[in-house]
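What follows is one structure encoded as structure tokens, with my remarks underneath.
All protein chains but one are shown in place.
Then we have chain A:
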Amino acid sequence: MSLLERTGVAMTPGNIRTRKLSTAVVLGIAVAAVALAAVVVFGLGIGNWVLVVALGGVFYLAGVYVAASRVEGRRAARNRTWSALIHSACVLAILPLASVVWTLVSKGMERLDGDFFGSSMNNIGARDPEGGAYHAIVGTLEQVGIATVITVPLGVLGAIYLVEYGRGRFAAAIRFFVDVMTGIPSIVAGLFVLSFYVLIVTPWFNDGRPGFSGFAAALALSVLMLPTIVRSTEEMLRLVPGPLREGAYALGVPKWKTILRIVLPTALSGIVTGIMLAIARAAGETAPVLLVAGGGAAINFNAFENNQSSLALFVYQQAGDASRYAPARAWTAALTLVALVLILTIAAKLLARRNQLTR
């Protein structure tokens, strides 16, 4: 008796064919499971259709496992159960996202008009249905734009240092502190810029008065964006195969040129994704902007002087406003913010792809 026979595992089955559960039967089990769940839930009066779907899913899993193990065998039954579980996990993960998008679109449509994008909240009282987020859009674009200009070169160059040059303790220390920075809460970044830049640095140039500004908000956002960009760029650069670098060195190409012309273009699309994630995160931050830019109702194009608002801050302020017209503005602003990030991401992806050859 061979070892495999003794363990009872049929490693070399005589027959490679097996009976299959037909699709009709699987569908039948699904319908029966949902019907059974409906009977149980409504019969006992313990819930609504959400519970019916959840319970129906559980019944379906059990039913399909029993049926499949009868017809197809245990391995196939487990396969069916797990793939059903994985698919339902996927649906569960997408549901909240779809729900958020749907809520934003349905509630945000009410004020999605030209006035919203063309006017600010200046001189808008609690009884005025008008008012818009022009000033907030300007603020978000300027603050995130400045933060991006600051962090992208710093972050990408820092990642290049860590991957291509950094050796030993110094690099390890930098990597550690970047990791720590990733976990900094945004309010702490805001407080840091408030206590250092706004309260200590700006009074020197401002007759001793602290200067709140969009630039200060950009600084706070930079603190948040930098670690994300460094880490994601680092991961992407590490994915570039070593033989590619050696191939360039073997042609007598200097190291810096190899990095610039071979390594970076190869990793570009991933680096851009990381940058966009950082931008999306920064664009959605409220606390730092509230602390160091102060918010404001009027349009202020100058990011270096006086208060500025931002879309996230606008949402926060409108959502808490007593006016009955404010919630609609908040929803539309939230929709605008999501659309803005989406458009930026798509644009960046297209730009990165243009540089890459397609098969």
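In this text, contacts are C-beta pairs under 8 Å (C-beta built on N, C-alpha and C of every residue); 3 or more make two chains touch, one makes a residue touch a chain; residues count from 1.
To be clear about the criterion, contacts and distances are computed from a predicted model.
Participant: From the list "Lycopene cyclase domain-containing protein", "Ger(X)C family spore germination protein", "ABC transporter permease" or "Phosphate import ATP-binding protein PstB", give the UniProt name belonging to the chain omitted from this structure.
Facilitator: From the choices "Lycopene cyclase domain-containing protein", "Ger(X)C family spore germination protein", "ABC transporter permease" or "Phosphate import ATP-binding protein PstB", the unshown chain carries the UniProt name "Phosphate import ATP-binding protein PstB".
Participant: Which listed residue, A:G47, A:G145 or A:P265, touches the chain dropped from view?
Facilitator: A:P265
Participant: Could you tell me which of A:G73, A:P185 or A:P254 touches the chain that is not displayed?
Facilitator: Of all options in A:G73, A:P185 or A:P254, contact with the hidden chain holds for A:P254.
Participant: Just checking the interface: what residues of chain A touch the absent partner chain?
Facilitator: Touch with the absent chain occurs at residues 167, 241, 243-254, 257-258, 261-262, 265-266, 268, 355-359.
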